[in-house]
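All protein chains but one are shown at their positions in the complex.
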Amino acid sequence: MKTNYLTNGQTVASWLLTGDHKRIAILYLISITLFFFVGGFAALLFRLELLTPKGDMFLPEEYNRLFTLHGVMMVFFFMVPSVPAVLGNFLLPIMIGARDLAFPKLNLASYYIYLLAGICAVVALVQGGVDTGWTFYTPYSSTYSNTAVTAAALGVFIAGFSSILTGLNFIVTTHTMRAPGMTWFRLPLFVWAQYATSLIIILGTPVLAITVLLLGLERIFGVGIFDPRLGGDPVLFQHLFWFYSHPAVYIMVLPSMGVISELVACSSQKKVFGYEFVAFSSLAIAVLGFLVWGHHMFVTGQSMYAGFVFSFISMLVAIPSAIKVFNWTATIYKGSVVWNTATLYVLGFLGLFTIGGLTGLFLATIAVDVHLHDTYFVVAHFHYIMVGGSVMGYLGGIHFWWPKMTGRMFPEFFGKLSALLVFVGFNLTFFPQFVLGYLGMPRRYHAYPDEFQMLNVLSTAGASVLGLGYVLPLIYLLWSLKYGKKAPDNPWHAYGLEWETSSPPPTFNFDVMPVVTRPAYDYDTEAIERQVEAESIAVKKPEVE
Amino acid sequence: MSHHSHAKSYVAVYIALLALVAATVAVAMVPLGPLAFPVAISIAFTKAFLIIWIFMHVKDESSLVKIFAFLGIGWMGILFVFLFCDYLTRADNRADYPGAWQNYGIHAPAEAGHGHADHPKTDAEGHAH
Partner (left out) sequence: MSSHAAHSPYLRHQFDDLPQQRESAALGMWAFLVTEVMFFGGIFGAYTLYRHWYFPEWDAASRQLDHYLGAFNTFVLLTSSLTMAFAVDAAASGKIPALKRNILLTLILGVTFVGIKMYEYYTKWEHGLVPGSGFHWHPIPGTPEITNINAAELFYVFYFTMTGIHAFHMLIGFGLLITLYIQAKLGKFSAEYYTPVEMIGLYWHLVDILWVFLFPLLYLIDRNVVL
């Protein structure tokens, strides 16, 4: 029987010391799922608190620790690694026709560094958590907070290294390891998206690293560069923090956009409309994303002239994202649309990301932001992008490539059901938050005026549905590993090098290294029909191997 | 692949670097006012360029490596430009304030330093500008 990457070596050591990018992707999948549910559980707890206007479940200090835990877990330990470390790691070498990434050992190191960071986060949790918010603003975080800021900062610092090494690996791999004939403009748009993301990672994350290092030093030594008592400027922390953290939101959404490009082409059985535009828009987002960070600081002490500049460029950065949405929509138009789980996630992404993006423009308008800053409007905006956008892209990708990664099909009914639950639950959770923010409810508050209760109750109800939508895949995907139907090489009749190898792929990805001659997304209806016919014949023969 | 030794060019660059270090020290002793910082930084960039171009062989590398070699400094430039977009336009950069950038490099004699004594930095309000 032919081996694949799952069966080739079955010892624990062969998994924990692997250089195989596909196994490392699976290791990441397990870890980030764990962190996702930790962060999600924190959200569940504070959403329960918010059912009633009074702060009756938790003390204010405890509430602050809960939303900080949620933010830190979700941003640094779930969203930033999610698509790159799981889907990127698994698919990038296969999509470009390579045997592995450029630096397999570095890839494994990246995973263990991530685990080490996770341990620091757990240590911070055990020490009682952090109450500064995931944004760690000084001087509260550097001087006045009595919580485990140093341990959390250390965790973030180390997680940054993991991210940098992954980004570095992807950049080099994309440049030097493409198969013969795989020119840049034949690459799947998923690869373009990972590449652009990796550029952001290596350019931005180091600034976060120095910032949290300086924060940690200030906490440990009692003196630092953000310390107003020495004439330091606390807003400087915000500048340095957001120099990374704004591009970070593009780190969190671009890879999912890459997933959507792949899914929309397959769902429409048609090539992505405006390939070059979508490819270059990823690069444009990467560059422009670095020039807008001050829009987080309109009301915190930044000069208003800088505000003008950041506001204007924030308008510009919406353009490449909009270009993508237009092109994906044009892809679906007159496509031969297949209604499956992936399609539902694509449609969900398109609608929700658009809402998130548009509301971002409202916030980029300084005069409006004066009223909406630090309200639930902001919370709703970024969750529409991060959850309605990124997480839907991630889940869609997990489902889409599940047969390829595991060799098993998941039950389609439950796939669709979960997608619907996520969509409905998400909107019920976060749309009321737009209204709450508009009405003036501040974020990070554990108690609120009575008139906001109904909207909060709706939001918490939605969160329960959303949670169910997340738990279900955990169940049926795990179920499918043992009981799912065996997957063919190309169950979705998709175009791409990953679909030309077995499900699951062999350890070195291909039996024969590919030579590429066809353009990207060369959906050839005739070839697809031929393959379908061939498969139906194969089903009638007993399995030889 | 025969390798032509680069030793001669290394020594030449080394001597140039030492000369530039001496120049850096000398220039600091000359009262250049606001020009002192740009001149010192330019000399430093020249040294860095020589090290990158010759010692690090970027001269002989592909265009791709060349781009990456200068990408870091370029991107750092973005951080600086936008950071100072804020700091140079804040209201406390008026020319009448001793610390204002318009008065850069001009040593305030002891009496004009009163601006600091009037605004003690040690209060907990934070940045007292």
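Going by the order they are written in, the chains are A and B; count residues from 1 in each one.
Basically, contacts are C-beta pairs under 8 Å (C-beta built on N, C-alpha and C of every residue); 3 or more make two chains touch, one makes a residue touch a chain.
Computed from a predicted model, the values in this text were never measured in an experiment.
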Candidate in contact with the missing chain, chosen from A:L108, A:L214 or A:V278: A:L214
Option from A:I171, A:L189, A:V259 or A:V325 whose C-beta touches the chain left out: A:I171
Positions on subunit B contacted by the hidden chain, ascending: 1, 3, 5-7, 10-11, 14, 17-18, 21-22, 24-25, 28-31, 36-37, 40-41, 43-44, 47-48, 51-52, 54-57, 61-62, 64-65, 68-69, 71-73, 75-76, 79-80, 83-84, 87, 98-99, 101, 104-105, 107-108, 110, 113, 116-117, 121-122, 129
Touch list for subunit A against the chain that is not drawn: 98-104, 106, 164, 167-169, 171-173, 175-177, 179-180, 202-207, 209-211, 213-214, 217, 221-225, 229-233, 236, 240, 243, 508, 513, 515
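Methods note: only the chains that are shown with their structure count from here on.
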Between subunit A and subunit B, centroid-to-centroid distance (C-alpha), Å: 37
Interfacial residue positions of subunit A with respect to subunit B in the complex: 139, 175, 203, 207, 228-235, 239, 243, 290-291, 293-294, 302-306, 309-310
Touching residues on subunit B, where the partner in the complex is subunit A: 64, 71, 75, 78-79, 82-83, 85-87, 89-91, 121-122, 124-128
